[in-house]
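With one protein chain removed, the remaining protein chains of the complex are shown where they sit.
For reference, chains read A, B, C, D and E in written order, and residue numbers begin at 1 within each chain.
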Amino acid sequence: MSKKIVTFGEIMLRLSVPCYKRFPQANSFNVSFGGSEANVAVSLANFGLHSEFLTCLPPNLIGKACLNELHRYGVHTPHVVTKPGRMGLYYMEEAVAMRSSQVVYDRAGTSFDSVAPGDIDWEEVLAPVGWFHFSGITPAVASTAADACLEAVTTARRLGLTVSCDINFRRNLWTYGKQPIEVMPELLAHCDVVFGTELEYKKALGIDMPGFKAVDTDYRMDLDGYARAAEDVNRLVPQCTTIVFALRNTLGANHHLLGGTLWRDGCLHVAKIYNIDDVKDCVGCGDAYVAGIIYGMTNGRDAKESLALGAAACALKNTFLGDFSQTTAEELENCI
Amino acid sequence: MSKKIVTFGEIMLRLSVPCYKRFPQANSFNVSFGGSEANVAVSLANFGLHSEFLTCLPPNLIGKACLNELHRYGVHTPHVVTKPGRMGLYYMEEAVAMRSSQVVYDRAGTSFDSVAPGDIDWEEVLAPVGWFHFSGITPAVASTAADACLEAVTTARRLGLTVSCDINFRRNLWTYGKQPIEVMPELLAHCDVVFGTELEYKKALGIDMPGFKAVDTDYRMDLDGYARAAEDVNRLVPQCTTIVFALRNTLGANHHLLGGTLWRDGCLHVAKIYNIDDVKDCVGCGDAYVAGIIYGMTNGRDAKESLALGAAACALKNTFLGDFSQTTAEELENCI
Amino acid sequence: MSKKIVTFGEIMLRLSVPCYKRFPQANSFNVSFGGSEANVAVSLANFGLHSEFLTCLPPNLIGKACLNELHRYGVHTPHVVTKPGRMGLYYMEEAVAMRSSQVVYDRAGTSFDSVAPGDIDWEEVLAPVGWFHFSGITPAVASTAADACLEAVTTARRLGLTVSCDINFRRNLWTYGKQPIEVMPELLAHCDVVFGTELEYKKALGIDMPGFKAVDTDYRMDLDGYARAAEDVNRLVPQCTTIVFALRNTLGANHHLLGGTLWRDGCLHVAKIYNIDDVKDCVGCGDAYVAGIIYGMTNGRDAKESLALGAAACALKNTFLGDFSQTTAEELENCI
Amino acid sequence: MSKKIVTFGEIMLRLSVPCYKRFPQANSFNVSFGGSEANVAVSLANFGLHSEFLTCLPPNLIGKACLNELHRYGVHTPHVVTKPGRMGLYYMEEAVAMRSSQVVYDRAGTSFDSVAPGDIDWEEVLAPVGWFHFSGITPAVASTAADACLEAVTTARRLGLTVSCDINFRRNLWTYGKQPIEVMPELLAHCDVVFGTELEYKKALGIDMPGFKAVDTDYRMDLDGYARAAEDVNRLVPQCTTIVFALRNTLGANHHLLGGTLWRDGCLHVAKIYNIDDVKDCVGCGDAYVAGIIYGMTNGRDAKESLALGAAACALKNTFLGDFSQTTAEELENCI
Amino acid sequence: MSKKIVTFGEIMLRLSVPCYKRFPQANSFNVSFGGSEANVAVSLANFGLHSEFLTCLPPNLIGKACLNELHRYGVHTPHVVTKPGRMGLYYMEEAVAMRSSQVVYDRAGTSFDSVAPGDIDWEEVLAPVGWFHFSGITPAVASTAADACLEAVTTARRLGLTVSCDINFRRNLWTYGKQPIEVMPELLAHCDVVFGTELEYKKALGIDMPGFKAVDTDYRMDLDGYARAAEDVNRLVPQCTTIVFALRNTLGANHHLLGGTLWRDGCLHVAKIYNIDDVKDCVGCGDAYVAGIIYGMTNGRDAKESLALGAAACALKNTFLGDFSQTTAEELENCI
Partner (left out) sequence: MSKKIVTFGEIMLRLSVPCYKRFPQANSFNVSFGGSEANVAVSLANFGLHSEFLTCLPPNLIGKACLNELHRYGVHTPHVVTKPGRMGLYYMEEAVAMRSSQVVYDRAGTSFDSVAPGDIDWEEVLAPVGWFHFSGITPAVASTAADACLEAVTTARRLGLTVSCDINFRRNLWTYGKQPIEVMPELLAHCDVVFGTELEYKKALGIDMPGFKAVDTDYRMDLDGYARAAEDVNRLVPQCTTIVFALRNTLGANHHLLGGTLWRDGCLHVAKIYNIDDVKDCVGCGDAYVAGIIYGMTNGRDAKESLALGAAACALKNTFLGDFSQTTAEELENCI
């Protein structure tokens, strides 16, 4: 069996209005949980990998419910810590036809925001592990959380793990006084694999991509631009040898084109573009992309196949309601 | 703030079969309320305008439930009258793919049918108001209701309000012995703004539009035809200076093209055509169109922008279940 | 097999608010059908008898849905007639704890109201039948409907059927200018079996029961009073040889005592009192009582057992939502 | 009225996961019933024909529930037999976008599997009947069931009925040691009408269709191939004078092209191709196709119209959840 | 019509697990809103009074949804203020049989917590008003909120309003360093009417009630104790001339005894005890009690009748799910 994979990050309660209703029309909410790294962890468990998720939860029944949901899909949570505070949550109205989705975040004062160096015994957590994954959301929420991240990645590197980061830039989270460019480069310097969009690479590493357009009006990708950008990333953080770009082109609320590229050893691999015109729920499809690629890489697949698995995972995620992808490894393999 | 807008007409209970079921399969109905003028009133309230709805309801708990629903969305109902009778209702099966919607009307003997001149103190209702709107449904249901309409529009005109009418021709309602052409011209003669389709203008005013086809097989609109028709309308009811045409082209049960024209001062404005291939519920999208244009006109927008707002409101309506549009002014503005 | 039983009367659509909500809180209604005679017909079919229901429905999809629901439980409807008009309906809020149920009737202008002599070929309907049952609701709704009833019972008598009537007095239905005392005696004169409460016998036949109280404060029944009343009924309509009283004592919205008496050949039989403190839906429990007794009588059970079957059927009805009892003959037999 | 039509086959309980969920996410199942011949029977009843369904059920409450559901739609079941065993069932996850549907069959040890010659008095069942229909599923489940089928078709033929068979090849059902080619020819030799796809004709009759492709990449049908194949069938089972091919081209989980051909008297008729891009539930659309054609043929329509009715019925089925089509004859006629 | 009544306090989102489930089993929450003063406001509006609710909400869509829900029941909200922060919420598991309800509060950082003197123009709000009501929850949440309360009651007093306070002691809210005894007396000194339980009067005013037991083991109330306590309250806050005690005796999760006393002019009035053994939702029944008494007092009913109305309102609340009572004035009057 492949070695254990640990993902670390925040997980939130998600309250969605059913049946295309608006908030004022709701008399019930669909309840689920989600968060970038948790979504990756669930995908990996559904693929049959040994997946552990690490987070910080409030010591109440909602935190306990969150753990139960993770266990349901086979995610292990032996090292989750509890700290005073609340469970972050977000309210969501679905997108439909030409109407956009509406999201109201409610994550001030969460337990996760108070995670700090020393709260987690990284040595113990990471010793038996083969891969460590986190996203740029954790260093965004608080200065101490960023420090905890650094503690994690340096420990992971020392112990010889593969380290990956999904930049996941969220403008409204960076409120403690620093910009991504001040924090992310040091973290990415310890990573082997990095995931992002062109905007995210720019925010996190200051990459400049003059004239770059992900796709032109005929939906042809700017492959030269992608290759140049990946090389720029590799120059800035040379430890990063696998550099992944995600592509989502939104033609309508429920009609997306999905694809991406993966650069390694000077070579740019390009995924097949999936045209999904019946998107049920696109939240978490970037996380499914990450999970598909990690699945490929931990199973010894080459760069091209790993990317193909990621793209398929990303596309399949759109068929599930909730943040969590329920795709199996078998379905993934059937797609490629 | 803009002045108060009063709409006057019938409101009915709507009982819809959920999940694409047929009537014999239903063990529950979705419950909502709707009616052409009520739909306009709710849209206007959701846009933030001071919207009052005037109708006649039975003095029972279902009538009260109807008022509660209107209040929920901020519609004022201080002058609603109650009369013996019942609440009109209609049963509905959703359209899906190549299957048409099925509607069973059940509106004989409603309280609204007995509305007559003298039932409403129009002087009191309309004095503090800037705009009065009604549709051709009211004069269709009964001779006395037509007289009440005339009482309303003459009072409104005397008090200096803007008056608008949506012709809304419904063949099966005109059962008391008169045809629209015998009733509508006198009412329209008091209007400043009129809404309709080519068929409705023909029925209400006898307009003849030889050779007119709303769109040709390439979906190009017959702009000359629209302009000539508007001028004909203007000649017959010269008080009407804003003449609006609505266009709905049904490509499939859930696939509609929506657009329209607005004529003013000899100039025909044309709305962008919206192609909605995931229609959730098209009932009331004509009323949303009306509401969008009234919103524009009461906020001092020019003819072109008012029409654009109407078309956007119409298109967005298709994303909501139920007659009532839940679109906000902000969403409307974002579309144009 | 026992001979066919025909019941004749109105059936209405029932729209119930779920989950103890009030009308203004409802966004869905539970949908079912019900009516005194239809409820009897469904019970009989669920007991395994050959049960036919006869009514008049509107020629629309709601009438068709009603027939489908009757067929589902094995009720035959070969002679149902359709006439213009609407489907009668009623809206209902459940009773809960100290809060009463709320009912809003909406049955003006129904197809059934227009039933008149000649609409139904009673000769054809009743020829192959053993038992004919109707209730006092039909002669209440219209003078012509009362005449149709008389046509039915005289035909039934001539053909040698057993005829039964449940008086079912509903004050608000007798609006066409006559009182029950002017109409019911002639109808009851053709019956073999009659069902009612003390109030109903008083309204229908003018029985005077001075000093009678169904139960005293210790829940002991006034058996002498019941016997005297039955004898009075038998004197007035001597053809009626089986005279049934129903007893419902409401201790709370969901706590009822149920029982009754059956008089035949000068002998009063008394049912066991059922104490139901978890009533789910009491609508139609009187109809289940009627059905249980008819089941007993058509299966050759004696007076005492037939009454016991009726009381058990009545009590069991309270465990089903909707007007229709779903009790099987086997459950009934297990109770006695 | 047209003569009675009897269909004979297995009916199963269907448990579907709602809302695009997977099995592990389900906390409720939608419940319905279905089976190839039962689906045909329900369609025919919904078209207003006198439809009888014959099957073998377990003597328990689930079998009774199944009968109730059939009665609901007007299907008659006077000759259904009960035998020890269980009700077959299948679990189903819906297809959505690029995700396939998942089906778990659970039909070992069903009552139907034990149907054997002598269990049904075919003489009595078929005497008053005009048409007998079955499918290739029955001879697949057990050797004794195949024998019962043969008993049925020979009786039907002797009594002069029209006999039809839908080949309905299901590889995983033929487990008792024989192949379709060993069983089906003898059964088909007694049929007047046969339905199938090219693969099914090959499996059942050994037809060889070298180079045949139902549609080319431009969606043009191989009409010569269809004609040749039909003639081959006719040569092998000359009693079969109406030979129907069904065509389903799956462009996506919810996007199907549907059509077919009907050969009679040396002439190949071709149905209009329906392009359904919002398939709600495609299970049973082949059975609806069969039912549409039987409807046409029993109403004296010619070959071309019968085929058109079948294709419309097939397309409309995709708009209903569950195996049973709820299309009415009126809707069918409106389509052609 | 009676004069306007203003209530002021926090309102929260309530997320309840349906069907007796626990949090980890929930895949949906029932959504409603509630808060002590909002509950009073909704009850008053449902009684037909002119009811205004004043609070502080976050400027987001959840705050807007809250206003819509209040409008639905006719509560006016013209002076609601918005401030940065979040909407407070609480998660709830229902009590059932011997299992207690579970509540998880999540109200740190709410907009309401930041209410401070000067945020509300009390002069403008209260000028046209006849009655001002608040509870001890507001002064509990923050020192500034307590100051805002004092600002409100002194303005109300100056303007000649009737002022009432429900002490509503919640131990876990008083976290800013003060105890109720340090804050409440000054606020209560401005009140005309005060509501509480014996424990609450002790916490708020330091009343000592040696030997007092609300009810003895035979459910007889300690009337002397209640009278003495009321006189003690009146001595400490002599402005308070109506002193109300609420009594809830919990015999089981869904079985409560409800009653209370009202002291005025040296006379103790005692309410009938309601025995509710089918409690559907007891949250807010104390607020219904308050509303019933205010309804009585503002309609000129005497002390005894006002108390009786309060007790009936309290008992009826237990039949509604959610915090809001849906009782009408008519139902209330029928109870007394």
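Quick note on the criterion: a contact is a pair of C-beta atoms (placed from the backbone, for glycine too) under 8 Å apart; a residue touches a chain by one contact, two chains touch by 3 or more.
Here the structure is a predicted model, which is why all the values come from computation and not from measurement.
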**Study point:** Selected from D:A108, D:I181 or D:C267 as touching the chain missing from the view
**Key:** D:A108
Practice item. Just name the one of E:K21, E:K83 or E:R228 that touches the chain not displayed here. Key: E:K21
Review point. Considering the entire assembly, which residues of chain D contact the chain that has been omitted?
Key: 15, 18, 22-24, 26-32, 60-62, 64-65, 68-69, 85-87, 91, 93, 102, 104, 106, 108-109
Revision key, fill the gap. Hidden partner sits against chain E at residues 19-22, 24-25, 96-99, 252, 254
Revision key, fill the gap. Touching the unshown chain, chain C contributes residues 72-73, 274, 276-280, 315-316, 318-321, 326, 331, 335
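Note that only the chains that are shown with their structure count from here on.
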Practice item. Just tell me the minimum hop count from chain C to chain E, counting one hop per pair of touching chains. Key: 1
Practice item. Select the chain at the greatest separation from chain D, using centres from the mean of Cα atoms. Key: E
Study note, to complete from the structure: Between the Cα centroids of chain A and chain C the separation in whole angstrom comes to 65
Practice item. Return the distance between the CA-based centres of chain B and chain C, expressed in whole Å. Key: 45
Practice item. Please set out, as single numbers or ranges, the residues of chain B touching at least two other chains. Key: 22, 24, 68-69, 72-73
